[in-house]
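See below for the structure under consideration.
Removed: one protein chain of the complex. Kept in place: all other protein chains.
Chain nomenclature is as follows: A, B and C, assigned in order of appearance, with residue numbering initiated at 1 for each chain independently.
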Amino acid sequence: MISFENDYSAGAHPRILDKLKETNMEPLPGYETDHYCESAAEKIRKSCSCPEADVYFLAGGTQTNAVVISALLRSYEGVLAAETGHVNTHEAGAIEYTGHKVLTLPEHQGKLDAGELRAYMEKFYGDANHEHEVFPGMVYLSWPTEYGTLYSRKELDGIAAVCGEYNLPLYIDGARLGYGLMSGETDVTLSDLARICDVFYIGGTKVGALCGEAVVFPKGNAPKYFMTIVKQHGAMLAKGRLLGVQFDTLFTDDLYFHISRNAIEAAHRLRKILHEKKLPFYLESPTNQQFVVLKDEIYQKLQERVALSYWDKTDEAHTVVRFATSWSTTESDLKELEKILTEISETR
Amino acid sequence: MISFENDYSAGAHPRILDKLKETNMEPLPGYETDHYCESAAEKIRKSCSCPEADVYFLAGGTQTNAVVISALLRSYEGVLAAETGHVNTHEAGAIEYTGHKVLTLPEHQGKLDAGELRAYMEKFYGDANHEHEVFPGMVYLSWPTEYGTLYSRKELDGIAAVCGEYNLPLYIDGARLGYGLMSGETDVTLSDLARICDVFYIGGTKVGALCGEAVVFPKGNAPKYFMTIVKQHGAMLAKGRLLGVQFDTLFTDDLYFHISRNAIEAAHRLRKILHEKKLPFYLESPTNQQFVVLKDEIYQKLQERVALSYWDKTDEAHTVVRFATSWSTTESDLKELEKILTEISETR
Amino acid sequence: MISFENDYSAGAHPRILDKLKETNMEPLPGYETDHYCESAAEKIRKSCSCPEADVYFLAGGTQTNAVVISALLRSYEGVLAAETGHVNTHEAGAIEYTGHKVLTLPEHQGKLDAGELRAYMEKFYGDANHEHEVFPGMVYLSWPTEYGTLYSRKELDGIAAVCGEYNLPLYIDGARLGYGLMSGETDVTLSDLARICDVFYIGGTKVGALCGEAVVFPKGNAPKYFMTIVKQHGAMLAKGRLLGVQFDTLFTDDLYFHISRNAIEAAHRLRKILHEKKLPFYLESPTNQQFVVLKDEIYQKLQERVALSYWDKTDEAHTVVRFATSWSTTESDLKELEKILTEISETR
Partner (left out) sequence: MISFENDYSAGAHPRILDKLKETNMEPLPGYETDHYCESAAEKIRKSCSCPEADVYFLAGGTQTNAVVISALLRSYEGVLAAETGHVNTHEAGAIEYTGHKVLTLPEHQGKLDAGELRAYMEKFYGDANHEHEVFPGMVYLSWPTEYGTLYSRKELDGIAAVCGEYNLPLYIDGARLGYGLMSGETDVTLSDLARICDVFYIGGTKVGALCGEAVVFPKGNAPKYFMTIVKQHGAMLAKGRLLGVQFDTLFTDDLYFHISRNAIEAAHRLRKILHEKKLPFYLESPTNQQFVVLKDEIYQKLQERVALSYWDKTDEAHTVVRFATSWSTTESDLKELEKILTEISETR
């Protein structure tokens, strides 16, 4: 069965597996002190135009969010996020487990608004009783968002400006970073992100790795003893090589960007197909996730032949579903989808 | 340079990499719901003679300890462990980070003593003020221990009996489980372990996997919503296949046991070499870790040609070092070590 | 200066101080094991018609909420509360500090709606991915609410019914319980509350005590070793007598109810005065808190002569303020307020 279920249903890009095999018997020190980790970090520094950056590798996104956020906040602070932010919805309370509140702001197709952020901060410090409340201690946003949407450079700069005024570190969750960077509809580069925020991560799990996210503190501004914090969270792999080799491969010859582009090109084709089939969009994104509203009978038939994601119900008879392309989506997957949609529409 | 530094300096057993490659492009559902995870779990159930067991896969040992221990304890309880227990010493406070105290008992070559455990429990409940103290809520032991030593079946039964009396779940950390099971000097089988304890884990990271530990609740006694707890700890991999495929491979054709035996055979040869070279043992273990005391000048020379682990200082001029064999140690590594030791002893 | 700032600006009811003095030199065992605590508990059991109730005394409201909520929830669960619930807004993240998310529902003058609660639960369990989300594990509501409003018996029964269906403990924050019970506009009795919920607390701090809240588990259903949990939170007073004597006094000769009635009668007079002065109500409550909207110039003048509480801004030129009466409000306070309001309105 073809799959548009998500961007992590296949394994890893074949070059990663080849490299793991090639380096397999080389004895290496543990805990990310090996030379593949160092090489990967150096390549990432170059890609970000941040020669001073501190780079660390963690295994997964929720883990990364919990480690970074708890490392940056003081005990009485919480993290500001959009209501739909991954940290607020789909991480089983991982942030609260570290003792911190997720403070929510309205979302606009998954995005925060700089004006609303400023208003929140003004209201907070304007309240005579604010010392009885959770202090907003940092801002979390995802780029692309959980809806596949993208902040423009101007929007990011606007948020960063408010963060600067209030001394709030800005953290960007880049679980699908590659798909944002390769979107034809963005004016944001990796260097822009590194310049704008205080810490971000480059997603591997959803962009061709077996697992792994690269955390970047662009100004060499990692919290002291960050690796001990990682260890304390149970987030440190003994065989750091698994992460080092993967990111070293992804950042060799721009592989990360090439495979991300594949997802974007596939998403363009997908959008075209969905439009041609006249499936109404719930949200049409500039990246690899597309949301359409299906009649439940169509949804049911489709599910038998295509793996896709349930998103929400709009009413008794309709369901929002997500189609995701990825680095591994093929032309043949798309053709097959087109054929299936045609067949289903004919039998309606 | 040859390495006896630890048992995680090489990558993975080649069959694992082959299987990862072979299954790579198969689209699979995430979060350990794929059929490789199920197949691996089923093979583990068979190996343990526990058809009812709940089996989960986590990425690393510290993570597994923190998740399992915090899932089993009530807030006012702590975990009993030997002073040298990994949870007490080398996990950067991961257990305390979850809010629980590690309550320590004396260690005997890394092992707990059932009598001392009972005495602890009697004293605790005998103290009129015990409701102001941390309640002992479970027992943690490692098998093999951090020193490579092994509890006999009788010793484990003795500890389990005290646990039974006081209703303390018994948890066995099996980071190096294979090396214990394949030791010629044990009377404990995998089925014994599954019968004796309430939960244990089968270490993958140190026994041939890239990463991964299999947590087994032998009586189908996993805490409710255990996967949500795993997620909350940031310990759930999106691509559960990475763990499923690895453990499925390790438990196919007894690979886990065969490669563990290799480490034990290599350890035998190693012990023989160390004895022949008259290096005094600090602790000679029945598994893959051997501890010897070196004059510091020897240590220095050796370090230049062999990777090994610093353990402790015994006095100003001597150092305890650890030699570890593993599934990947070769006859040629051992010969090279022998040669190096001979050369160094001749130049003394 | 007269004060309508809150209901904890005076000390304690004089009978409490007398009793503290009278019992002062009696040597008593610590940690709430003294006979005053037992006597107070017994009187509370009688008042609640709950002979089996477990009763504990804690020092303050935020503390009580954090202890009770964390004691009832499993690690992967959060507490459902109205957006305006005290636990969500004014406790500096005390709940999150214990590792749990506050899951919010819409508020209607500070109240939850049973239908919205059911809808939330249905949506949660209807979501295929709910195991990646925080499980709703209990319901928190305050009676009276933070706005002084009261759930009717029918409303409470409705919420309790949903709780029953989903096995959610229902917890009632009674920081101002007396003021609710003595309101002429309620059909809820203390016995009703004890019947309807799983745990509640009877507020002392805001109803005549120096400090102290009595936690009641009406069905003898306190979590095991609750006092150890209290101790672990740093919430156990060595001199439990301080709480025991106070609650013993408050529940002797219905003092708690008599002094609560005083606040309600004073609130009636207050409402009348505010109406006469034509100050527009933001929210007119059936208990001791009244919210009016003031032009900022009036607010400024008033502040110089009457202590009251800032609540919110409605626009550039208007402020919501709270007037609170209490057990200690006197007729002379009210007359003085009336006079001041008259004078201010004349100078407008």
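Everything that follows uses one rule, which is that a residue touches a chain if its C-beta (ideal position, glycine included) is under 8 Å from a C-beta of that chain, and two chains touch if they have at least 3 such contacts.
This structure is a prediction, so every number in the text was calculated from the model and none was measured.
Among C:Y8, C:Y76 or C:Y151, only C:Y8 touches the chain that is left out of the view. Residue C:K231 is the one among C:H35, C:H130, C:K231 or C:K295 that touches the chain not shown. Although one chain is hidden here, its contacts on chain C can still be listed: residues 1-3, 5-6, 8-12, 14, 17, 20-21, 23-30, 59-67, 91-94, 97, 205-206, 210-211, 228-229, 231-239, 241-242, 307, 328. In the full complex, chain A touches the hidden chain at residues 31, 70-71, 74-76, 99, 131-132, 135, 224-225, 227-229, 231-232.
Against the chain not shown here, chain B presents residues 75-76, 78, 89-93, 96-102, 128-129, 131-134, 310.
Quick note on the criterion: only the chains that are shown with their structure count from here on.
When the partners of chain A are compared with those of chain B, the chains appearing in both lists are C. Core chain by CA centroid proximity to the global CA centroid: A. Farthest from chain C in terms of Cα centroid separation is B.
Separating the CA-averaged centres of chain A and chain B is a span of 34 Å.
Centroids of chain B and chain C (each the mean of its C-alpha atoms) stand 51 Å apart.
Shown for chain C are the residues that touch two or more other chains, namely 75-76, 99, 131-132.
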